[in-house]
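All protein chains but one are shown in place.
The letters A and B name the chains in turn, as written, and every chain counts its residues from 1.
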Amino acid sequence: MVKNVEDVVIQMLCRMLIPLMQVYSLYVFAHGHGSPGGGFQGGCIMAAAFIVMVIAYDLNEAKRRFREKALLIFCCLGVFIYAGTGWAVLLLGSNFLDYSFLSKVLPADPVKARYYGMAMIELGVQITVMAIMLSIFLDLVTKGEHEKALEE
Amino acid sequence: MKKLPAFIAIIITGILLIYGAEDFPKWSDPNQPASLHVSPRYIEKTVEETAVPNMVTSILADYRGYDTMFETTVIFTAGIVVMMLLRRPKKW
Partner (left out) sequence: MLEYIISKYNYWMYIVIILIGVYGMMAKSNLMKKLIGMGIFQWAIIFYFMSIGAKKGATIHIVTGHHGAYEAVRAIEVINPLPSVLMLTAIVVGVATTGISLSVLISIYRRYGTFEEDEIIKLLSEKGK
C-alpha cells in the first residue's frame, strides 16, 4: 500500500481523515432540519472524501472502493428517489410534491408527514450530488481515458 | 492592443453601474421590498405548517420543492454531458 517513502505522512493522515469526513457528511445531512446543512452540503463533503483518496493514494484504490457501475447507478438513483416521492403522492390522490398526503402511508399526522417527505427528497439530492461530483472529477482527471490511467 | 479598448469599456460600465446603485435600498434595511411580500409568511408559518425549524430547508424542500427537483436534474445533465464529451473507451 505504501509506494514511496515521501508519501508516508500524507497516507497515514488520510487514513484517519477519510472515515471522519464520510461520517461527518452523514451527520450534516441528517441534521439538515435543525441546523445548517442538508442534501447539497452533505453530498459535497462525501465526494470530497473520495477525491482526497484519489489524491493521496492511487486511482486504482479509489476505483476499487467505488466501482464505475455503482457510480452510474447512484447518479440516476438520486433523481429517481426525488421524482418518485412526487409520483407516489400523485398516486395517492393529491398534487405533485404535496407531502401531507404521505400521512396515508406513514404513521404520522399531516404536518409531520411533510417532515418525513423532506427527509426523503434530501436523501435523493445527496446521492445524486455525491455521485456526479465524483464522476466529473474522475472524467476531468483522466481526460476521459480511464483504462489508460488505470494501467499506470 | 486589445487591452486599452477593454479598459475604457470597463470604466464606462463601472461609472454607469455605480450611478445606478443609488436607487438600491440601504444595506440591512428591514423595510426593503425583498423582505416584505412573501418572506414574512415563510418565516412565521414554518413551524406550524411543516414541523421543521430550519427555514432554509423548509423553503428549499417544501415551499419551493419543484425548483430543487429541476436543479438536481441540471447537475445530473452536467455529469452526463461531461461523460459524453470526454470519454474514449479503448475497445470500441
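Here is the rule we go by: contacts are C-beta pairs under 8 Å (C-beta built on N, C-alpha and C of every residue); 3 or more make two chains touch, one makes a residue touch a chain.
All figures in this text were calculated on a predicted structure; none of them were measured in a lab.
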Partner chains on view for the chain not depicted: A, B
Touching residues (missing chain, whole complex) on chain A: 34-36, 40, 129, 133, 136, 139-140, 143-144
Sites on chain B contacted by the missing partner chain, in the whole complex: 2-3, 6-7, 9-10, 13-14, 17-18, 21-22, 24, 26-30, 32, 34-35, 38-40, 42-44, 46-47, 53-56, 59-60, 64, 67-68, 71, 74-75, 77-79, 81-82, 85-86
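Please note the rule applied: only the chains that are shown with their structure count from here on.
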Between chain A and chain B, centroid-to-centroid distance (C-alpha), Å: 22
Residues of chain B defined as touching chain A within the complex: 48-54, 56-58, 60-62, 65-66, 68-69, 72-73, 75-76, 78-80, 82-83, 85-90
Residues of chain A touching chain B in the complex: 32-38, 75-76, 78-79, 82-83, 86, 96-97, 99, 111-112, 114-115, 117-118, 121-122, 124-125, 128-129, 131-132, 135-136, 139-140, 143-148
